[in-house]
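Have a look at the structure below before the remarks.
What you see is the complex with one protein chain gone and the rest in place.
So that you can tell them apart, the chains are marked A, B and C in the order they are listed, and the count of residues begins at 1 in each.
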Amino acid sequence: MNHFTKLAAATLLAGVTAGAAMAQELYAPNLSYRTGPFAATGIPLMNGQADYLAMLNARDGGIGGVPINAEECETGYSTEKGVECYEKTKGAAIVTQPWSTGITLQVLPKTNVDNIPILAPGYGFSPMADGTVFQWAFNMPAGYWDAADMIVQYMESEGSLDGKKVAFLHLDHPFGKEPLPVLEMHAESKGFELVPIPVGLKEMQNQSAQWLQIRRERPDYVVMWGWGAMNAGAITEAVKTKFPMDKFIGVWWSGHDADLKIVGEDGAGYKSISWSFPNMDAPVMAAIKEHVIDAGNTMSNEEEMQGVFYSRGVVISAILAEGIATAQAEYGTAEINAEQLRWGLENINMTEERISELGLDGMVPPFSTSCANHTGHSGGWMLEWDGEKFVKASDLLQADVAGYQALLAEKAAEYAESNAPWPTNESCSAMN
Amino acid sequence: MLYRTAGQFKTSYQADQALFPVKQDAFLLGVILLLAWVILPMVASEFVFQALLIPVLIFSLAALGLNILTGFAGQLSLGTGAFMGVGAYACYKMVSIFPEMNLIVAILLSGFFSAAIGVAFGIPSLRIKGFYLAIATLAAQFFLVWLFEKWAWLYNYNASGAIQVPNLDIFGIFVSGPQAASITEYYVVLFVVSLLTMVCINLTRGTLGRTWKATRDMDIAAELIGINLMKSKLTAFAISSYIVGVAGALYVFLWKGAAEPNAFDIPLSFQVLFIAIIGGLGSVLGNYLGAILIVGLPVVLNLVPNALGISINSAMVEHLNVMIVGGLIVFFLIVEPHGLNQLWRLIREKLIIWPFPH
Amino acid sequence: MKDTAGYVTADGRQIGGTLMEMRNITLKFGGVTAISDISFDIHEGEIRAIIGPNGAGKSSMLNIISGFYTPTIGEVWYKGEKRPPMKPFEVARMGVARTFQNIALFEGMTVLDNVMTGRLTHMKSSILSQALWYGKAQQEEMENREIVEKVIDFLEIQRIRKTPVGRLPYGLKKRVELARALAAEPSILLLDEPMAGMNVEEKEDMSRFILDVNDEFGTTICLIEHDMGVVMDLSDRVVVMDYGKKIGDGTPQEVRADQAVIDAYLGVPHE
Partner (left out) sequence: MLADIFINPWIDMVEAPDFLLQVLWEGLVSGILYALIALGFVLIFRSSRIFNFAQGIMVVFAALTLVGLHAYGVPAWIAVALTLGVMFILAVTIERVVLRPLVGQPDIILFMATIGITLFLIGFGEIIFGGENKQMISAELGIPTGDTVLEPWGGLLILQHLDITVVIVATLLVAALLAFLNFTQMGRAIRALGDDHQAALSVGISLQTIWVLVWFIAGIIALVTGIAWGARAGVSFALEVIAYKALPVLMLGGLESITGAIVGGLMIGILEKLFEIYWGQPLLGGNTETWFAFVLALIVLLFRPQGLFGERIIERV
C-alpha cells in the first residue's frame, strides 16, 4: 500500500512538472472518442485531425515555428469523461475540442470563466453562432441549423414540399434534437408534415421499431440525424424495408463511408449534406502521405484516408491551424495564448485562394468568421453514395441564414438569461 | 501498541454504545475531519478538487445510500443511477420555479422526491426477492431515464434536452454554476455529505438499523419476532432513495454543472454498486474507501504512463482502464469478499493485539 | 370461554386462568390435511407441551399460534378475545414470542444486537429522533439495553455479548435465541424443539433455563418437543398429536397412562 501511495504521489508530481515544461509548444488537446458506441465515426475523424497536425509539425515545424501538441484525452463520447478531460487539460490548453454536443453544452459555461475557446466544427449548440453571446464558442464552418436548412432546400428542389411528409429520424440525445427548431419552422412555412422519430441510445443497432413506424407513416423523405452505430443500423434497416434510398438524407455525421459499405450497392442514392469532401488529389493529402503516412506515424490506413470522415478531420485541424496562424500574425508572437487564439478564430477568412494556398482544394467551401458570427455559414454540398463512395450530387448549397437569424438570437439570449450572470460581448458590433 | 484498547473501561451503557468506544478511533476520525475540512482544501488544486475530492465525496454518499438498502436491509438494487436522476431533476425544477431558494435547502428537499419514487418502486420488494427484485429495480432504471428524456417539462423544454445548472449564490457567494469556485463547491458537498453520514451512522446503529439487518439476515424470523416487513423494507427504500437523490442533486449541481438523461443510465448505477460492494456491504466507512478506489483509480491510471514516460494513446489508456477496473473488482472479491471495510477491520484487530500475533 | 379457573400443579404452583385457546383448528395445504379439528387451551403461567412423532403437525400448530399460518377452519382465542386474522408481526406485538427449530438468528449481527431485536416491539422513537441520536431515541436505547442486559445475565451469556452470532457453537446459539425471545417480555413463549440436537449436558442447562424463566418471570410457555423424558419432567400439561389429530391431553401422568397415546407413541421405543 505504501508503495502504491508513493507511486501515486510521484505521478502527480510528474504531471505538474510536465505541465510547466510545456511552454515551448502550442497545447491543443482533443477530447477524442476512439472507444464506445460512437467509436466507428470517431476514429477516422481523430486520425484525420491528428495526421494533419502531425504533418504540419513534420513539414513546417508546427505553426509559426512552434510545434502543436495535439494530445488526445479519451472520452468514449461520455459526457462525464469529457468534462473530466476538459478539467484535466484546461490548464495549459489554448483551445478545447469537446467533440460531442453533450460535452460542448457542459463545458460551454465553464469556458467563460476559464477563458478557453471551444472549437466545435459542425457540431455543438447552433445558437453558438451568435458571437456576442457565446464569446468563446465556435462551430464553423457550418452549424446544424444550416444543415437542416440546406436539406430542406434540397428536398424542395425536387418539388414543392407542400402536403408532403418528412420523417425526422434522430438520436434521442442533445445532438439529435438540435435541428428541430429550424425543421419545425420550415414545416410550418412550407406546409409539410414533420414526424420526429427518436432512436434511443440503446436501440441504435436495433431500429426495427423505428423503421416499422416509417413504413406505417409512409413519409416522402427520411431525414436522419444519426451518429456512430446508429447510422449503420438505420441504413441497413432502410435497405431491408425497401425504403427508396434517394429519399433518405442524412446530416454530415451520417455520411460515413464505412456505414454505407455494409450495404454497398443497395445503398446507392443515399444522401448526406456535408461541408467537407475527400479530395485525394489535393496537395494537402500528398503532404500528409509524405510526412506522416510514409513515416509510419499514423493510426490510419489507405482505405480510411479516402473516406469523408478522415478528410473532415483534416479540414477541422486546418481550421484550427488557420485560427492559430491568424492570431500569430495579429499579435506578432508564435506562442499565442487562449485569448489570442479566440481572436484568431474570430477572424478566419477562408477564401478560395487561401483554401488553395493551404492545399485543401475542393475539400471545404470558403467561409469567414467575425466577432459576431462564430459559425461562418459556409454552406455545403449534397453528397450521394454511388454504391462505392460518396460523390458530389449538387453544387454548393447555401443556407438561408436570414430565415432563422432571429431565432438564433432569441435562443442565444434565452440561454444567456437562464444562465445568468452570463457575460456578453457588447463591443462586438463596433469591432466588426 | 498504538491501538491498545486495554485500560479503556466502560462504566455506563451510554459509554459502551458511544460512536467510538475506542479512543484511537475517535482520534483517527478527528484527523480525517481535520484533513477534509482544513488541510485538503488548502492544498488542493483545481484539478484535484474536480477530479478527486468532489466526486469521491458525492460517490461515497450515493454508495452510502445504496448500502442502506442493499447492505443493511438486504434488498439488491440496480436502479441507483435513476434515483440520483430523480434527485437532480427535482432540484433543477425547484431552483427554476423558486429561484430565490437556498441551494442547500433545495438539495436536501430534492431527496424527498426520490424517496417517494423509491418507495413506489420498492413496493414490489414485498413480494419479489433476490435477483428478481434486482431485475425489477432495472424497470425503474430504464423507465425513469426514458421519462427524463420524454418529459420536456422536466428540463424546462430546453432544445438540447439537457439540464443546465444556473449560477446560484448563498449570501452573495456563488455556490453552483460556472461562476462558482471549486473550493466553495467542495465545502457545500462536504457539509451535506458529513451531515448525511452522521444521520446514516445514527440510523444504522439504532432501532431502525436493527430492523433492517434483521430483515436482511432472515426475513421470516424477523417478521415472527414482531418486525413489520413492509415498514422495514419501505423505510429502507425511502431513506436509501433520499440519500441517493441528494447525491444525485449534488452530482449535477456541484460537480458536473449539467446533465443529459443518459448520464443517469445504468453505468452510473453500476459504478455506485461497485463502490458499495468493494467498500463493503453493510458498512458506512467502506463507501468512502470504495469511492476513493473507484474514482481515484482511473485518475492515477491516466497519470502513470505520462509519469513513466511511455506514450500510449488515450484510447488505449481508456481500454486498459476498463480492463483493470474489471480485473480489480474480481481480484478484490476474491481477496476479501466483504470489502475494504473488512480489510480495515482486520488491520485494526491486528493493531489492537500488536505486537502479539494472537 | 370455558374453564377460566386456574388449578394447582402437582408441585404446588398456582396456575392462572385460560390465556389462549385453540378451537377446532384444521389446517390444509392444498389437498393435504396437516391438522384436523384440534382444540386445546393454555393457562396463564403453565408450561404446556405439544408432543408427537414426526409429521404429527406439532410445528404447524406452533406456526398457527404465532400467526405464520392461518388455520383453514377454527378459531384462536387469546386473552379472552377471538383473534382476528393477522400478520405474524402483529401476533408478536400482542405478546407472543418464539424460538425456532432450525435456529433463526440474524447471523450478520452480534449477540447483543440480536437480543436487542427482541425489544423492537417496545421501541417507538421517531425516525427523526433516531437520525439525530437525540432525545427519545437515545433514552429508549438505554432503557432497553438495561432490560436486555438483565436477560443476558440471566442466561449467562455476558461473555459473548459482542460476538457475531455466526461464530457461536450450536448450543449457545439456541440460548441466544431464547434470550431474544425473552427480551420481548412475552405473555406467552413458544419454544420449537428447544433441545433438538443437544447433548445431555446442554439439555439439562436448557431445561433449567426454561424452568427458571417460568419461575422467575411467570412466563407462560408452550413447547414442542421430541424428547419425551425431558418434556414429561418439565411440563404441567401435555397435548399429544399424531397424524394431525389430538390423541391425548392432560398432565404427564395422565398422558402416560392413556392407552391411545401408548399405542401411538410411547409404545414405540425411540432414540
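Going forward, contacts are C-beta pairs under 8 Å (C-beta built on N, C-alpha and C of every residue); 3 or more make two chains touch, one makes a residue touch a chain.
These figures come from a predicted structure and were not determined experimentally.
> Quick one: say which of A:A129, A:A142 or A:A229 touches the chain that got left out.
Answering carefully, the residue with contact to the hidden chain is A:A229.
> So one chain is hidden, and I want to know which residue out of A:A28, A:I43 or A:I118 touches that hidden chain in the complete assembly.
Touches the omitted chain: A:I43.
> Tell me which of A:Q153, A:Q213, A:N297 or A:Q398 is the one touching the absent chain.
Going through A:Q153, A:Q213, A:N297 or A:Q398 one by one, A:Q213 is the residue touching the chain not shown.
> Determine and list the subunit A residues touching the chain excluded from the picture.
Residue positions of subunit A that touch the missing chain: 34-37, 39-40, 43, 172, 197-200, 202-206, 208-210, 212-213, 215-216, 228-229, 232-233, 236, 240-242, 258-259, 261-262.
> Residues on subunit B that touch the omitted chain in the whole complex?
On the side of subunit B, residues 70, 76, 124, 127-132, 134-136, 138-139, 142-143, 145-146, 149-150, 220-221, 224, 266, 270, 273-274, 277, 281, 315-316, 319-330, 333-334, 337 touch the unshown chain.
Throughout what follows, only the chains that are shown with their structure count from here on.
> Shared touching chains for subunit A and subunit C?
B
> Taking each chain's centre as the average of its Cα atoms, which is closest to the average over all protein Cα atoms shown?
Of the chains present, the most centrally placed is B.
> Which chain's C-alpha centroid is most distant from that of subunit B?
C
> CA centre of subunit A versus CA centre of subunit C: separation in Å?
75
> Provide the C-alpha centroid distance between subunit B and subunit C, rounded to the nearest whole angstrom.
Once rounded, the distance between the two centres reads 42 Å.
> If you average the Cα atoms of subunit A and of subunit B to get two centres, how far apart are those centres in Å?
Centres of subunit A and subunit B (C-alpha means) sit 37 Å apart.
> Where does subunit A touch two or more other chains at once, residue-wise?
Within subunit A, no residue touches at least two other chains.
> Any idea which subunit C residues touch subunit B in the complex?
These residues of subunit C touch subunit B: 66-68, 87-89, 92-93, 97-98, 100, 104-109, 113, 116-118, 120-121, 123, 125, 127, 130-133, 137-138, 140-142, 145-146, 149, 180-181, 184.
> Would you pull the subunit A residues touching subunit B in the complex into a rising list?
Where subunit A meets subunit B, its residues are 7-8, 10-12, 14-15, 18, 32, 34-35, 71-74, 76, 78-81, 83-84, 87-88, 91, 101-102, 105-106, 109-110, 112-113, 125, 172-174, 177-178, 180-181, 198, 200-201, 299, 411, 418-421.
> Touching subunit C in the complex: which residues of subunit B?
Against subunit C, the touching part of subunit B is residues 13-14, 17, 199, 202-203, 206-208, 210-211, 213-214, 216-218, 220-229, 235, 239, 282.
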